[in-house]
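Here the structure is laid out as structure tokens; the discussion comes afterwards.
Only one protein chain is missing from this complex, and each of the others stays in its spot.
Right after this comes chain A.
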Amino acid sequence: MNFDSIFDYTLIYATIRAATPILFAALAAAITEQGDITNIGTEGIMLTSAFAAVLVSYTTGSWILALIVSMIAGVLMALIMAVAHIKYKADITAIGIAINMLALAITKFGIKQFLGTTGSFTDPKIVGIPKINIPFLEGNKYLNGIFNNWSLMEIFGIVMVLLLTFLLYRTVWGLRLRSVGRFPMAAETAGINVNRMKYQVMIISGVLGGLAGAHLSIGYSQMFIENMTNGRGFMGVAAMFFGGANPALAWVGSLLFGFVDSIGGRLQAYGWPSQFVLMLPYIITISVLAFSMWRKKRREEKAKSSLTIATVKN
């Protein structure tokens, strides 16, 4: 096996490419988690939007329109969850599962009804999200391989990380959201409308989940396959937990998944069983979650112990 050809400079862009759909899902989960809603429906939101994007792009030939419709689809799915959870006090995990199953059913129905096929759909008429070509970089092999021809969404993903970080930690809205998620009673006595905040984050989550789905079907690839998210929404939730609902740290978690995904693809070329390679992301999800929970617990235990010297000055 040739390690050099697995771990070469092209792995950098491959990682970012594979991480971006998960990143959008992670951000969709992070923003609701800040409002104390664990949105495992990200998976379903993403799948529905992925289908909507392909459908609109195929029928209208406009990727911009496709992007807009997929965000609307994402918001609609998120609103179903929001109304059930916020207004009717239903358990968020149960609704999340329901939304995920609903998304599977809707898209299965949609692909048959509107695209006249089953299983998967691809067509040259699907217009993808453009890639950004910078001719100036083409001269250098490394710069070209790492920085050139990024999908618009891959750039936008990083912009979103910065934007959400700014929103959460520098603005009034962010401060209020963080208080709503951690101690809703305190927020309420400060005159903040807790439910309105929760609806707002669910809508934002729908937008982000919609982008995640659209990127998957008309950015990352140019097709729709039944259940094409294949757990990426859940991986996003895992990356969010890994980063403790902090957008930048959730990004790190997403990159980890992207990295493993890329390595897996290369290993397959060396005759590793494809079943094993396909298993890798899930093994990593479980390991990452277990590890981050263990680390959190250790840190808490250590902080609480009477035998460690306090780092907090009094």
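In this section, contacts are C-beta pairs under 8 Å (C-beta built on N, C-alpha and C of every residue); 3 or more make two chains touch, one makes a residue touch a chain; residues count from 1.
Just so we're on the same page, contacts and distances are computed from a predicted model.
Which choice in "PucR family transcriptional regulator", "Phenylalanine--tRNA ligase alpha subunit", "Probable cytochrome C" or "Xylose import ATP-binding protein XylG" gives the name that UniProt lists for the one chain left out?
"Xylose import ATP-binding protein XylG"
Where the complex has a chain not shown, which of A:187, A:201 or A:260 is the residue touching it?
Checking the options A:187, A:201 or A:260, the one contacting the hidden chain is A:187.
Using the touch definition from the top, which of A:84, A:175 or A:289 touches the missing chain?
Touching the chain that is not displayed is residue A:175.
Which candidate, A:91, A:138 or A:301, sits in contact with the chain we can't see?
Residue touching the absent chain, from the options given: A:301.
Which residue numbers on chain A touch the omitted chain?
Touch set of chain A with respect to the missing chain: 170-172, 175-176, 178-179, 182-183, 185-192, 301, 304-307, 310, 312, 314.
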